[in-house]
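Please find one structure pasted underneath; my questions will follow.
Complex shown without one protein chain; remaining protein chains in place.
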Amino acid sequence: MTNTHHYAPEFQVRTWFNSERPLLLSALRGRVVVLTAFQVLCPKSVAFAVPQAQRIHEMFEPKDVAVIGLHATFEHHAAITDSVIEAFIQEYRLKFPVAVDAPNDAGPIPHTMERYKMRGTPSLVLIDRLGSIRKHAFGAVDDLRIGAEIGALAQEGGAIALARSSAA
Amino acid sequence: MTNTHHYAPEFQVRTWFNSERPLLLSALRGRVVVLTAFQVLCPKSVAFAVPQAQRIHEMFEPKDVAVIGLHATFEHHAAITDSVIEAFIQEYRLKFPVAVDAPNDAGPIPHTMERYKMRGTPSLVLIDRLGSIRKHAFGAVDDLRIGAEIGALAQEGGAIALARSSAA
Amino acid sequence: MTNTHHYAPEFQVRTWFNSERPLLLSALRGRVVVLTAFQVLCPKSVAFAVPQAQRIHEMFEPKDVAVIGLHATFEHHAAITDSVIEAFIQEYRLKFPVAVDAPNDAGPIPHTMERYKMRGTPSLVLIDRLGSIRKHAFGAVDDLRIGAEIGALAQEGGAIALARSSAA
Partner (left out) sequence: MTNTHHYAPEFQVRTWFNSERPLLLSALRGRVVVLTAFQVLCPKSVAFAVPQAQRIHEMFEPKDVAVIGLHATFEHHAAITDSVIEAFIQEYRLKFPVAVDAPNDAGPIPHTMERYKMRGTPSLVLIDRLGSIRKHAFGAVDDLRIGAEIGALAQEGGAIALARSSAA
């Protein structure tokens, strides 16, 4: 984990699912933000990153950690409509907010993906309670490590509690 | 495995991928056919059935076993266009022929899915060298069992050979 | 799978578990024999080969396939007593016969392991209904492949049946 002392870039997206209104990153200040960029046709996103994001969402308290999905379409633009993304969210029973990144007239990389300089999907960004990026990973991240990193960041704000689960 | 002594129903589909021309089941007589019905937004299809079909395709010789994917859209019809299916096949690097089941004006269940009385996706049908259905399963099927069943069916036609692989 | 047309070597072992009397390979003629050599402290044996052997034992009918475990101690001789092996069989709830390979005064490699020229554990040998070795693998073997190979060998004797299971 690094400490850059810059605010993470704001979202620039076209659609929100699982949220009654658009979310601003700045409004999530005070919570750790787990930003998971994925694409519905990307094998590693579907096999690893999306289910991991859902489990993170279920494990931590909303006051400590906010999981945000970012659907980053950088290819297959015509195929992946919002209807496809909505059906995916329904089929995978995702409960965390998912934003669809805003297309970019200047090229295939959508706006938020470009602002964060993501290399592809899946990408995972951890933003601390003060709004700074503390981790930026491309590809699958193992559970033990991401758990430890989120736990440590959450703890920076004082004592945290985890949801109870039959799995532990 | 059962032995019904009826010919398996012919395919009725709208599009073929990974095949230069439409395939007829009747033209596959003499080979064991592994028919894997899936849907690109169905979690069990994507996690289990599709990668298993690809591994079966890689393991057996084409003269013994033909793996056929059937994309069965019975919900999300508007979202799942042929472009989505084509992009999925590309992203998952599928090499076996995939047919898109033909929509049915009479209801949400497409034609081939209806003919085979499939309960949903994933579904797996094993058709023997003589054209009879010998297994029909709904849901994930474990590798050891499906391997044994295909191996036994293939052997009904005499000695088979498997592709060599670093995994074994 | 190869076809050597030699009889597989007979077992030379010191102890049998899960069998009322010593088993002779020659007495298993007519059935496919799956010989799984393992060691209770060998990580790949414990993680892959032993549970796979148990699943093979559960899936096939005894008249078609006989699974035989061979505990091959080629190091840690003093530590791995028959009591350790017996406790292992009990803890892992193994139901197939397990033989403890006979120690060899001439060196660390026990007798049966030497006769089969095994390179270590786990090793898997498939013996056909006529008593010939048809496969000899060192290391983990994937389920789909071993299923196919056993299914094909079993089918050489005519129609086989698999045990029913909730997993399929």
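Going by the order they are written in, the chains are A, B and C; count residues from 1 in each one.
Basically, a residue touches a chain if its C-beta (ideal position, glycine included) is under 8 Å from a C-beta of that chain, and two chains touch if they have at least 3 such contacts.
Keep in mind that this is a model prediction, so the values were computed, not measured.
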Touched by the hidden chain, restricted to displayed chains: A, C
From A:I68, A:I133 or A:A154, residue that would touch the chain that is not displayed: A:A154
Selected residue (touches chain absent from view) among C:L23, C:V84 or C:A137: C:V84
Footprint left on subunit A by the chain that the document does not show: 1, 52, 55-56, 59-60, 137, 141-156, 160-162, 165, 167-168
Hidden partner chain, residues of subunit C it touches: 40-43, 46-47, 75-76, 78-81, 83-84, 86-88, 91-92
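Rule of thumb we're sticking to: only the chains that are shown with their structure count from here on.
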Between subunit C and subunit B, distance of the C-alpha-averaged centres to the nearest whole Å: 33
Chain centre separation (subunit A, subunit B; CA means) in Å: 35
Two or more partner chains touched - positions in subunit B: none
